[in-house]
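Yeah, one chain of the complex is gone here, protein chain that is, but the others are all in their spots.
And then chain A:
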């Protein structure tokens, strides 16, 4: 653990590419999602729109959470059935 430090100049090409922010890809979409939600919730709060605050906000929190949880469950399932192990060894 103690000898695992690296200088930025010694990063591999793959690591360098992973440090880049994909503004036109998933990274940008996730940033936009946050900005859109902040505007919608703020608008709903100041203009007394019950649907946005009472239904949409908790609904979105639940939807994303259930989605992430299901994604994890499918990963555990595919790992248990050996699929993931095969993929990983291929990658390495």
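As a working rule, a residue touches a chain if its C-beta (ideal position, glycine included) is under 8 Å from a C-beta of that chain, and two chains touch if they have at least 3 such contacts; residues count from 1.
Operating definition for what follows: contacts and distances are computed from a predicted model.
Candidate names were "Sodium:solute symporter family protein", "LPXTG-site transpeptidase (Sortase) family protein", "EfeO-type cupredoxin-like domain-containing protein" or "Peptide/nickel transport system permease protein", and the UniProt protein name of the unshown chain is "Sodium:solute symporter family protein". One chain is missing from the display, and on chain A it is touched by residues 1-9, 11, 15, 18-19, 21, 26-27, 30-31, 33-34, 37-38, 41-42, 45-46, 48-50, 53-55, 57-62, 64-66, 68-69, 71-72, 75.
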